[in-house]
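Of the protein chains in this complex, all but one are displayed in their positions.
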Amino acid sequence: MLGFVARRLLYLLPVLLAVSLLTFLIASLLPGDLAYVILGDQATPDKVAALRHDMGLDQPIWWRYLGWLGHVLVGDFGRSFRTGQTVLQAVTERLPVSFELMLLAELGALIIGIPLAIACAVRAGSAFDRFVTGTAFSMLSVPAFLSAILLIYFFAVELRWLPATGYVPFSEDPLGNLRCFVLPALTLALGEWPVLMRVLRSDMIATLQEDYIAMARAKGLKPSRILLVHALKPSSLTLVTVTGINIGRLMGGTVIVESIFALPGIGRLLLGSIYTRDLIILQGVVLCVAAGYVLLNFIVDMLYAVLDPRIRHGHA
Amino acid sequence: MATLELDIAEDVVVSPARRSRKLGLLFWAAIGWLVFVLLVAILAPVLPLPSPTDMDMLERRGPISALHWLGTDALGRDEFARLIFGARISLTVGLFAPIIGLVIGGALGLLAGYFRGRFESFVVGSMDVLLAFPPLILALAVTAYLGQSILNLTCILGVLGIPAFMRVARASTLTLARREFVIAAQALGATHARIIIRELLPNVALPLLAFFLLGVAVTIVVEGALSFLGLGVPPPISSWGSMIGEGRESLEVAPMLAFIPAIAMFLTVLSFNLVGDTLRALTDPRQGAL
Partner (left out) sequence: MSGPALLTIEDVVVELPTPRGNLRAVDHVDLSLGAGRTLGIVGESGCGKTMLSRAILQLLPKKAKLSGRVIFDGQDLVRLNAEALRRLRARGIAVVFQDPMTSLNPVLTIGTQLVETLQEHLELDAAAARRRSAELLAAVGIPAPEQRLSQYPHQLSGGMRQRVAIAIALSCEPKLLIADEPTTALDVTIQAQILDLLAREQRRRHMAMILITHDLGVVAGRADEVAVMYAGRVVERAPTPALFKNMHMPYTAALLAAIPKIEAAPHTPLAAIPGRPPDQTRPLKGCSFAPRCRNVGDQCLRSKPALTTAETEGHCYACFHPLKISAGVSA
C-alpha cells in the first residue's frame, strides 16, 4: 500500500510541474499583452514599454516562468490589478461555494443513479431496464445549460417553487442556502447520473453472475443484503473511478451552472476574470483548478485502493 | 491520470438479436436526422429563407406565422432562419474540431502504439498534462487570450480532443501490432511506413471513426456551452448555443426562443451519440466476437 502511494505521489510531481508550465505558457505566449490590458485606452508605446519593464515582461520567458513558479510555491499567485485582491484570497473565498455545489451534485447523481442501476441490473433486459437505459442514453445528450434552462422554466418560472438565481451564505440561513443549491445541483446531477448508472449497471450485471452471489443466496441471506453488500461493494470499484473522472466534467459544468444561477463560486470568478480581462486572476484560477483536479484524481486513485482489498495488500 | 472526456461506457449484454433490431430503427432515424440537418445547413444560403440578421423592431418575439415559421426573436429576427444558419456554425465547429483531433491524435496514437519506447512515453505523458485540465476551463482560458472567432474556437476544441483520439488509436494499435498479419508483414521485410499505412491504418480507422462521431457530439455541446456564456462565436453570428443563451433572457415571456434551438441541439447531439455508439459497439472486439 505504501509503495503504491509513493509511486502515485512520484508521478504527481512532474504532472503538476507540467501543468504549471502549460498554464504559464498559455498566459505568456498567446496574444493579449498584459500591459495593454492594464493601460487600456491610455496605452502609448512609451507607457507600455515602461509598464512591461516594471512588470518584468521584457525578461526572457524561462526566467519569468521560474520567478512566477517561485512565487506560486510560496502561495503567491499574484494580485488582481482591478480589485487589488490576491488570487489566493479570491479563490479561498469562493471555493466553499463551488465545493458545496459539486458535492451536492455528485450526491444527487449517486442518489438517482445507484438505485436505478441496481434495479436495472436485477431485471436486466426487462422493459423497465430498457426504459431506464434509454433515458440515461438520451440524458447524456443533454448539456448542463439545457437542463438548467428547463429546470428554471419549470421550477422557477412556471411553478415558482425555487429561486432561479441568488445565493445566501450557509452561515446566515442554512435552509435558504440549500434552497439556492437545489436547482444548480440538480442540473449537474441530471448530467451525471446516466454515466454512473450505466457503469454500475453493467458491473452489477457481471457481479450478479458470480459464484459468490450464488453462494450468498445459498446461505439464505436476505435479498437486500445480497444486493447491497455482496453485489454492490465489489461492483462499485469502477463507479468510484468514474465518479473521480467525472469531476473534470463537473468542474466545467460548475462554470456554466454558477453563471446561470449566479452562485459566487470559482466558476463565476473565472468567467468574471475573462469578461473583465483580469488576466492575473484568470491565470491563478486556472492553475488552482488544474492542480486541484490533479490532486482529486490522485485521491480517487487512493480511494480505489481502499475499496479493493486486493490492491490494498499489494496483490494487484 | 486516467481521464477520458468522452464516455466509453460499457454496454449491455441484453439479448443481441432484439438489441440490434431495436437499435436498427433508431439508428436509421438518427442517420436521417443528421442527413437532413447537414443538407439544410449546407444549402442554407440558396434556400428561400428570410435573412437571419434582419431585425424587425415592430415584430419582436412574434408568433408562428406564414412569414416567420417559428416566429421571431427578441430583436425581431426570423427564428427559423437563425436556427438554420445557427446549424451551420454549430456543425462547422462540431465537425472540423474533431477532425483536428482525429488527424493529429490518431497519428500520434498510431505511431506511439507502433514504435513504443521513449516516443510513446513522451506522447502519453504530454497528453496526461493536457488531460490534467478540466477541458471546458482550458477552452475558456485559451479563448480568453486568443480572442473569439470561429477559427480559434475550432482549433482550441480540436486540440482538446487530441488526447482522447490518441488513446483510442494507441489502444487499437497496441492490440493490432501483436496480430499475425502485422508480424507476417514485418517478417516479409515491409517498411514501417508500409505496415502503418497498409496494415494498421485501415484497422484503426473504424474505431476512430466511431469515436469521431462521439467527438462531434461532445464538441457541439462544448461549443454550445461557450457560445451560451457569450465566449464562443462572436456576434452577430449565432450558433445554437448563443441562441439558447439569448433565449434564456426571455424565458418568462417567450420560452420557445430557448426551447427551439435546445431541441435542435439535443436531437443532433443525440443522433451523433446514437450513431457513434452503434458503430463503436460494432467495432468493439469484445462484442464483435459474439
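First chain written, first letter: the chains are A and B, and each begins at residue 1.
As a working rule, a contact is a pair of C-beta atoms (placed from the backbone, for glycine too) under 8 Å apart; a residue touches a chain by one contact, two chains touch by 3 or more.
On a predicted model such as this, the values are computed, not experimentally measured, just so you know.
Student: Over the full complex, note down every shown chain the hidden chain is touching.
Tutor: When the entire complex is considered, the left-out chain reaches A.
Student: From the list A:L103, A:M215 or A:I299, pick the residue that touches the absent chain.
Tutor: Within the whole complex, the residue contacting the unshown chain is A:M215.
Student: Tell me where the left-out chain touches chain A, residue by residue.
Tutor: Looking at chain A, the ones touching the missing chain are residues 210-212, 214-222, 225, 229-230, 233-234, 307-310, 313, 315.
In this text, only the chains that are shown with their structure count from here on.
Student: Where the centres are mean C-alpha positions, what is the separation of chain A from chain B, in Å?
Tutor: Between these chains, centre-to-centre, one finds 22 Å.
Student: Enumerate the contact residues on chain A facing chain B in the complex.
Tutor: Residue list for chain A touching chain B: 14-15, 18-19, 22, 26-27, 30-32, 124-125, 129-130, 133, 137-138, 140-146, 149-150, 152-153, 157, 195, 198-199, 201-203, 205, 241, 245, 248-249, 251-253, 255-256, 259-260, 270-271, 274, 277, 279, 282, 286, 289-290, 293-294, 297.
Student: If we count contacts the way the header does, which residues on chain B are in touch with chain A in the complex?
Tutor: Touch list, chain B to chain A: 1-5, 7, 9-15, 125-126, 128-138, 140-147, 217, 221, 224-225, 228-229, 231, 241, 244-245, 247-248, 251-252, 255, 258-259, 262, 265-266, 269-270, 273-274, 277.
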